[in-house]
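Left out: one protein chain. Kept in place: all the others.
Presenting chain A:
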Amino acid sequence: MKVSIKWLKELVDLKTPVEELVRLLPLRTIGTKEVTDNFIELDMKGYNRADLLSLRGVALEAAAITNSPTGFKPAVIEQITYDADFPKVNISVEDEKLCPVYCLAKIEGLKVKPTAQEEVKKLEDSGMRTVNNVADVTNLVMLEYGQPMHAFDAEKVRGCVKVRVAKENEKITTLDGKIRDLNKEDLLIGDENEPIGIAGVMGGKDSEISENTTSILLEAAIFDPISLRKSSLRHGLYSEASRRFQHGLTKTNLLQALSTAIKMYEKLGGKLTAITLTGDLKDEVKKVKLSQSKINSLIGVEIPPNEVESSLKKLGFTLEKEGQDWEVTVPYWRMDIDIEEDLIEEVARMYGYEKIPPKELEGEMPQKIDQSFPKFIYDLKKALKEAGLTEVQTYSFYSSKTINDLRLTIYDLIKISNPISSETEYMRDNLWPNLLEVTAINIKQGYKDIAIFEIGKVYILQKGDLPKEQYRLSIALSNGTTNPVEELYRIFQGVNLPHFQGVQLSKSVTLTQKEYFHPTRFQALEDDGQTIGFIAEIHPRFVNKFGTEQRIAALEVKLVL
């Protein structure tokens, strides 16, 4: 969210310099991404503060944290002036769950022109471009109130406006000129004949405001955020409007925004000639209990009751004292506040997180649990280091080169359904192929003697709830000789850990990966009669594919206590 500084100053009578607001925002409210002379960009990624997606919301917050008054009264619902027998726009809403509120106003007598310079600046500081005076009103109002709006060219809309689910195979050309295939999961706005917009995501090209437009249908609505998010993701359309719909909207804001937009159109010479409002237009009033003792115990600081009250009041909450505690009424624009802990966060941030003093941990120690496995893993790493080996880490995936060159059977591997690229499509079920790849890369870099190991998880398909994850040790050695297996075995023998004391070589086993090994240089490693891994020279046929003529030996064992 790019907050225009000039615009913000119109809404708050800032009692501190802007620099102080910029300093306070991350400490009291939200991180900032970029600050220039013209705007402050708030880091809204994944945030739950829908109110901060509007200039008025930011103004209320800025006023609270800088002790300044706002230049407007937030809670007053401005009247939309029309009588009960005022003409209506013909609309129908198919499913109120998907579209709880839908308002459409017809405004006539407009003339499309460029937007006034002052408003162009507001748009630009907010990161938006000007289109024309008629279309810009919708964006200016959205920026100020957080309520997205859309203006259809009224002459291009035939008959009743319907909010409905798309039919299978229905198509629409959106404002960006692209033809979109719709399906039953898309909510759309249509007229008698065809779709004129994907609800809350993007309007249709046919009913776009053109230079000849004189009358419009102005839409202000609330759509179900979940179905809207799905549509938006599926069509790859992220707009300023769809973001706001997803974060959630309030009815009070919607009415204020609609009323303001109508007034702005009237200033442009337009006249409201028909209007229809559907749905329940009152916001639910949330009340949350707040206890003084819980505040003190959760923050770890004694905060006096008058400070609790003044902090919350500055943020627009109203409090009713109930003994040591309060019943707190949440202002309509704070949709993120539901429980007592939410209120305590408000108190804590107004107090200043940075002022909370450290407090040592008390209380009894938990029962001891078995830590022998992590200890064994670290002891093993230490022993391997002592033996002269360098630990590497490789990805949990096989590279496409490894899969192709080793001709791995991909059907046996765990597959990612949405890989970033072919390099993250299949998960490793052994460590040594990645060590082979890394060894070859280092040889090409000029290393003549390479002794590396990795300890990490491999991932194996199995029946049951989750795939099997198994810790493995793998070592790779390329020592410049034509028979590195012998030294590798000596190194492994030298790792003097009780865990490996019973490990024995076995020739007579049919190893599953034999095809990758030198025809005579491989042995199974057994512990207690169970195969736990192998030691082998990797067959030069495969080593050569990785671009080196050096001989490479590898060992791999599973690590289970």
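Worth pointing out:
Methods note: a contact is a pair of C-beta atoms (placed from the backbone, for glycine too) under 8 Å apart; a residue touches a chain by one contact, two chains touch by 3 or more; residues count from 1.
Methods note: contacts and distances are computed from a predicted model.
Chosen from "L-arabinose transport system permease protein AraQ", "Carbohydrate ABC transporter ATP-binding protein, CUT1 family", "FAD:protein FMN transferase" or "Phenylalanine--tRNA ligase alpha subunit", the protein name that UniProt gives for the omitted chain reads "Phenylalanine--tRNA ligase alpha subunit".
Checked against the hidden chain, the listed residues A:Glu266, A:Glu469 or A:Glu515 yield one contact partner: A:Glu469. Chain A residues in contact with the hidden partner, per the touch definition given at the top, are 26-31, 45-49, 225-226, 229-230, 243, 246-247, 297-301, 339, 341-342, 344-345, 348-349, 353-354, 356-361, 363-369, 371, 373-374, 378, 381-382, 384-396, 414-420, 424, 427, 434-435, 437-438, 441-442, 445, 447, 449-452, 456-457, 459, 461-467, 469, 479, 482-483, 485-487, 489-491, 494, 505, 518-523, 535, 537, 539-541, 544.
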